[in-house]
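One protein chain omitted, others in place.
By letter and in written order, the chains are A, B and C; residue numbering begins at 1 in each of them.
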Amino acid sequence: MNFCSDNVSGIHPRILDALIAGNDGDVMPYGADPHTRRAEARFREVFEREVAVAMMATGTASNALALGLVASPISAIFCRSGAHLQDNEAGASVMYTNGARIIGIDARNGLIDPGDLDRALANFEPTRMLCKPAVVSVTQASEFGTVYSHQHLGEISAICRRHGLRMHMDGARFANALAHLECQPAEMSWRAGIDVLSFGATKNGAMAAEAVLVFDPTLAEGLRARLKRGGLMFSKHRFLGIQFNAYLANGLWLDLARTANARAAELADGLARAGTEFLYPVEANELFVRLPENTLSSLEAQGFQFYRRGAGVIRLVAGWNTKPADVASFVDSACKAV
Amino acid sequence: MNFCSDNVSGIHPRILDALIAGNDGDVMPYGADPHTRRAEARFREVFEREVAVAMMATGTASNALALGLVASPISAIFCRSGAHLQDNEAGASVMYTNGARIIGIDARNGLIDPGDLDRALANFEPTRMLCKPAVVSVTQASEFGTVYSHQHLGEISAICRRHGLRMHMDGARFANALAHLECQPAEMSWRAGIDVLSFGATKNGAMAAEAVLVFDPTLAEGLRARLKRGGLMFSKHRFLGIQFNAYLANGLWLDLARTANARAAELADGLARAGTEFLYPVEANELFVRLPENTLSSLEAQGFQFYRRGAGVIRLVAGWNTKPADVASFVDSACKAV
Amino acid sequence: MNFCSDNVSGIHPRILDALIAGNDGDVMPYGADPHTRRAEARFREVFEREVAVAMMATGTASNALALGLVASPISAIFCRSGAHLQDNEAGASVMYTNGARIIGIDARNGLIDPGDLDRALANFEPTRMLCKPAVVSVTQASEFGTVYSHQHLGEISAICRRHGLRMHMDGARFANALAHLECQPAEMSWRAGIDVLSFGATKNGAMAAEAVLVFDPTLAEGLRARLKRGGLMFSKHRFLGIQFNAYLANGLWLDLARTANARAAELADGLARAGTEFLYPVEANELFVRLPENTLSSLEAQGFQFYRRGAGVIRLVAGWNTKPADVASFVDSACKAV
Partner (left out) sequence: MNFCSDNVSGIHPRILDALIAGNDGDVMPYGADPHTRRAEARFREVFEREVAVAMMATGTASNALALGLVASPISAIFCRSGAHLQDNEAGASVMYTNGARIIGIDARNGLIDPGDLDRALANFEPTRMLCKPAVVSVTQASEFGTVYSHQHLGEISAICRRHGLRMHMDGARFANALAHLECQPAEMSWRAGIDVLSFGATKNGAMAAEAVLVFDPTLAEGLRARLKRGGLMFSKHRFLGIQFNAYLANGLWLDLARTANARAAELADGLARAGTEFLYPVEANELFVRLPENTLSSLEAQGFQFYRRGAGVIRLVAGWNTKPADVASFVDSACKAV
């Protein structure tokens, strides 16, 4: 039973079926196919507006490409200190922005505090630093499984507008956050001030499908050239379009996210009953909990898989395919092992 | 009937079946899965040696990443003038080498002439140009459907060694060239002096699967970091491993390439009988032919698809899935329309 | 007697005197000194308008920095094929634009022909090339000692505007061209459609002083950060300001350019009388002439220095300090040696 990450899972059957069905016949490459057009149309429907879309295989690429649209070598990008794009993407955003400076802000529960951001921007001296704040990147849901509320996003957005900054959302787990907030995609993105969104599907049931959604058309110029230049553009592009079509059709993506969130909530409930310490509120599909070392060893010995995050702390992630029985089994074993 | 490119095709059934079969269950991400390990082992078998492998979705990325291992911002890369990496990849190789200079050499039949290369290198003035020749990139099969012979590769390799240059092969159609030469992969790559190979599977039956194969281990340091930095590393990495496993198993890849080459040869035979002018020898799966404008219009009107390449010239590409009947139909229509 | 280049000369006495005079006392660094402010004011006077100025030591840097303001990694820069910025600056413009593509247009007498440019732009396929024409760079005076007339610049400017391109001038020898055209600096720059100018003083009497002049204020954002980022910003910035002050004061710069041009004209007259073949019209301070090999050897043996440019062709450059007697001596020796 693998709780390491939501990317240990495979492809959801409906997406796989769509890949099989869409495989027949010849279609034009590089996005000039009906699947891609349909996926673009779906994005317009789902987000209730025109939107420029670039599809690719990885979340690292989508963050880097998105930031490359809003940041230059003399820009500063603000994010949570230790955000995925700062610490876990091998400098992809530095590469795709040709050297933008990434400035981390200490966060609370994985979320940027508006007051902290405002202070950081107010205290920032472009003349001394010789770079100019250009964009704030928020991760929704955060790397710690927490979710920005509407009000929270609104406050950050207001700060961005006041300081003349763009706003980017790393939505590798956009669906999980949306399922938690129970709102419309538009509300959690462009209506909340997001200019560019990295929209993930891979963790939530796709094979390898991430999209950059550009809500401000003035930012989208050169999007296609940048996609190609990064080596990100599929020649058999239909297979990206097909994944997104199936993912977005009939609310599959939200069903899967709700399922993953529900499993995480069950894990949290079970562990809470045993008095487990939680490092952050459990709002999406990730938990960070502290357990005694002998409990952890015992769980590992029983074949449960999870990542350790420092002494006694582990991360547990529920995916779209996590089974209730596995959750029950983990909780049971954890309680017994304490 | 689409003769535009070999990337208009879908996934070969055996590769698709492998994706379906490998989809079950959870596996660790980022390459720590058994499918990836098996694919790496297969590459060792197929190439009869140790080899560092990086797998990704696109050929543009594999060329750029490969060249990034052997060229720096003050390097010159020599290739055929107008090679895919120079003209059709949006500067990806410039991006991944951080600014290497790409110098095109006029080619004959799409192939670099050893004499021309030797002269270009002998006449190159690093002091005046302020960059240093670092690597020669050959495309095998070439963008014009021609194939470097062993002797040809050997002569270029000898020149590279004499001038202290590395040798890269853009093998987007490696299989088609191999099928033409009827030799072992090792012979056409590292035994022929290739240091880094971009090994393509996408055009020849995979969905999106390209690999950088590094034969000189001193060049492979940082390969993984560069892969991640470019945003190229799949999180659900198994789906790259699975494609390569199925592609390389039981000689599928060679069967598919032989099929495509055979279809191209049938096209060539048929058109030759009608007295068609060929711009290049037909050795792999591409043809460039000159036909009267009214023939071309008539073919297009009948639904045949192909790319035009200047006045009266078209490119025809046969894929792994091109049907003999379609070839016959094209030849028939072309002959009638003349 | 050295006719290799105008950069073999030293500093003009009036500029040197200014450096000596301005050396006394402490002033604030990084441009916050009165000399720099005065130089900026002089640029405004000389060019009859507001202008953002960045001062630095080298012409390569000024071209690269200027192009970095108007071109991005997905831009194409058009220039004369073999222009200094394309062939002789070690890829600085690629570095400072983070990878813009430099596209050379075959030139006539070192000058871009408007018709050729228009055709190149009309035939350019951004979709296929995956980069977008962003700027045309003209070198005034050209590397071959020829000068764009007002009408010529106007035609190129009209083409730029029609295609939505910016216009850059490499003015390493701006003064020599201006002296030839006998017009106002504004006429030959922003009134002629130039958005960004690399304004050289080094070759024409300064020690090391080049400026980027940005006429469109929307392009100047981040100019200072880019200057620092390139490692180009002097800490003791006064010494750049002082050079430009003395250079621009009382028309010194034009006097020096007129002198150099006059010496070149004398060289041309003398050599013409001897029936020498000229490769280009002599309009500024450079000559390209064909002479018999034994003449060249003889001249070299007598201690005349010049650069050879292929079989029998040499370049002769007159500087602000070239003496009439040296010119006479060269002409005399050349005529005798024939």
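Everything that follows uses one rule, which is that a residue touches a chain if its C-beta (ideal position, glycine included) is under 8 Å from a C-beta of that chain, and two chains touch if they have at least 3 such contacts.
Keep in mind the model is a prediction, meaning the values are calculated, not measured.
Chemist: Shown chains touched by the missing chain?
Modeler: By the stated touch criterion, the chain not on view contacts A, B, C.
Chemist: Kindly state which of the options B:Arg226, B:Arg258 or B:Arg315 is in contact with the chain not pictured.
Modeler: Considering the complete complex, B:Arg226 is the one touching the chain left out.
Chemist: Which residue among C:Cys183, C:Ala208, C:Ala249 or C:Cys335 touches the omitted chain?
Modeler: In the full complex, the listed residue that touches the missing chain is C:Ala208.
Chemist: Looking at the full complex, which residue from C:Asn2, C:Ser149, C:Ser298 or C:Ser329 touches the chain that isn't shown here?
Modeler: Selected residue, touching the omitted chain: C:Asn2.
Chemist: Determine and list the subunit A residues touching the chain excluded from the picture.
Modeler: For subunit A, the residues touching the absent chain are 73-74, 87-91, 94-95, 99, 101, 128-131.
Chemist: Which parts of subunit C face the unshown chain closely enough to count as touching?
Modeler: 2, 4-5, 7-11, 16, 19-20, 22-29, 56-65, 89-92, 95-96, 202-203, 207-208, 225-226, 228-236, 238-239, 319, 321
Chemist: Could you please point out the subunit B residues that touch the chain left off the display?
Modeler: 72-74, 98-99, 126, 130-132, 221-222, 224-226, 228-229
By our rule, only the chains that are shown with their structure count from here on.
Chemist: When the C-alpha atoms of subunit A and subunit B are each averaged to a single point, how far apart are the two points in Å?
Modeler: The mean C-alpha positions of subunit A and subunit B differ by 34 Å.
Chemist: Nearest whole angstrom, what separates the Cα centre of subunit B from the Cα centre of subunit C?
Modeler: Computed value for the inter-centroid distance: 43 Å.
Chemist: For subunit A, which residues are shared contacts with two or more other chains?
Modeler: Each of 225-226, 228-229 in subunit A touches at least two other chains.
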